[in-house]
Structures are given as C-alpha cells and as structure tokens.
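Then we have subunit A:
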Amino acid sequence: MSLTYHLQIVNLLAALLLLISFAMLSQRRIAGLITLFAWQGAALAASTALVAWSTGQHHLYYSAALTLVLKVIAMPWYFFRIVKKLDVSRDVEPMINIPTTMLIGIVLVIFAFNLTQPISEMSGTVMRSTLGIALATVLLAFLMMITRSKAIPQVIGFLAMENGLFFAATSATYGMPLVVELGVALDVMVGVFVLSIFFFQIRETFDSLDLKHMEKLKER
Partner candidate 1 sequence: MSTGILLQLAQTLLAILLAPLLMGWVNQCRAWLQGRSAPPITQPYRTLKKLFHKDAVIAHNASPLFRFAPYMIFACMALAAGIVPTVVNDLPFSPAADVIALVGIFALARVFLALAAMDIGTSFGTLGARREMLVSFLAEPALLMVFFTASLISQSTRLPVIVDTLAHQEFVIYPSLAFAAVAFWMISVAENARIPIDNPSTHLELTMIHEAMILEYSARHLALIEWSVALKLFTYSALGIALFLPWGIAAQGDMAALPLALLIMIAKFLLGGALLAFIETISAKVRLFRAPEFLGTAFLLAVLGMLLHFLLEV
Partner candidate 2 sequence: MEIYWLLGIPLTGGIFLALWGCRKHSPEINTLFSLLTLLAAALLTHRIIENGPMTVGGGWFFIDSFNVFLVALTAFVAFTTALFSRPYMRIEQEHGKLNDKRLRLYHSSYQIFIFAMLLALTTNNMGILWVAMEAATLATVLLVSLYRTPASLEAAWKYFILCGVGIALALFGTILLYFAAEKVLGSGGTALLWTHLNGVKTELEPTVLSLAFVFLLVGYGTKVGLAPLHSWLPDAHAEGPTPVSAVLSGLLLNVALYAVMRSKVLVDGALGNEMAGNLMMGFGLLSVVVAAFLIKRQTDVKRMFAYSSIEHMGLITFAFGMGGAVANFAALLHMTMHSLTKSAIFFAVGHATQKAGSQLMADIRGLIKTNPTIGWGLMLGTVAILGVPPFGVFASEFLIITTAMHDHPWATPFLLLALGVAFASIFGKVQPMVFGETESAKLPYQPALTPVFLHLGLVLMLGLFIPPYLAAWYRQAAQLLGG
C-alpha cells in the first residue's frame, strides 16, 4: 500500500523535474539558471533516495548522496564562484525566443512520451512513465543547449541532460551497477573541472564567454 505513496511522490518529483527543465528553458538570468539547476539536482537526489528506500536497492543511497553532494552543493557553488569571478551576470537574448522554445519543448515532451509508451508498458519497475519524463528532460536540456549562446548556460544545459540520464538510470532501472555510476560521476566531475579551466582560458582569450566569438572555424 505504501508503495503507491512512494509511487505518487516519485511521480510528483518526476513532474517537478520536468517543470524545472521548462523553467530553465525560459530562464534568462544565469544566476537563476544555476539555482534552478540546484533544485533539479535536489529533486533528483530525493527521488533516487525514495526509490532506494522503497525498493531496498542500497547502492542507490550512494548515488543519491553523490547527486546531492555534486549537483546540489558543489557544482552550483562552484558556478556561482565562477560567475562572480568572471562577472557574467545576464544571458543575452536566446537564439529562438522564449515562447517558441516553450512550444517546441511541449511538442518534444509529447514525442518523448509517445516514444517511451510501449516500453513503459512492459516496465517491471514501480515507475511507469518515468522513462518518458527522463527522455523529455534530456531532450529539453538538449533544446536549451541549442538555444543558449553563452558558455555557462550551455554547460548547465549539458549537466541538466546528465540529470535526466541519472533520473532514467535510477527510476526506470533501479540504478546502474555501482561501478558504472561511480565512473559516470567521476567523469562528470572531471568534466566540470575541465570546463572551469576552459572558462578561464576562453575568458582570457576572448574576454567574454559569449559563443559568438567562437564561430571562426568554418568552411569559407
């Protein structure tokens, strides 16, 4: 009986995840973006922990903790620092204007649900539509990367994508083997580290993090 509660809560969290993705899609200010990213991480961690508790998959606790530490505390803090250091406060107007982006996003969500419908049918796990939501999150993050024309938002989009994947891994399949998850986490960490190096390099070379400076390499 309690399962249904968890189920509902996890579904709620999933919905929250999706909502946050939309919010990120519409968010112009970088600071806000980072906050939203942190919240997304939090939701993810919560859902992971819940799944772990409800299904007794103990290694999921680790990944929940990992998520909490990395995506809710470390990275946002780190990003805030970078933003402060490089004082890049506002994002410029995105490539496609917000309402259009939203519309596209909604279409994507429907597409994702349709796509995962047959799979969710046969899913043995407690969650039914979480896979769909995960895919939707991934696609929305992808969309966000496309629309943003500055370095940091793009990276945040990238990490949001990672979140979606994590959610898929945990909720739809009770988590990958631990080694894999650790590896993934390691990669993400290193990735962020490398990125931060990049930010400084780019900054000192182009004295801005605007991607429009980085369109020199092309076929002329």
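The candidates came about this way: all candidates are chains of the complex that A comes from, given by their letters.
Note that a residue touches a chain if its C-beta (ideal position, glycine included) is under 8 Å from a C-beta of that chain, and two chains touch if they have at least 3 such contacts; residues count from 1.
Please read all numbers here as calculations on a predicted model, not as lab measurements.
Only one of 1 or 2 makes contact with subunit A in this complex, and that is candidate 2. For subunit A in complex with candidate 2, the residues that touch the partner chain are 57, 115, 118-119, 122-124, 131, 135, 138, 142, 145, 151, 154, 158, 161-162, 165, 168-169, 172-174, 176-177, 179-180, 183-184, 186-187, 190-191, 194-195, 197-198, 201-202, 205-206, 211, 213-217, 219.
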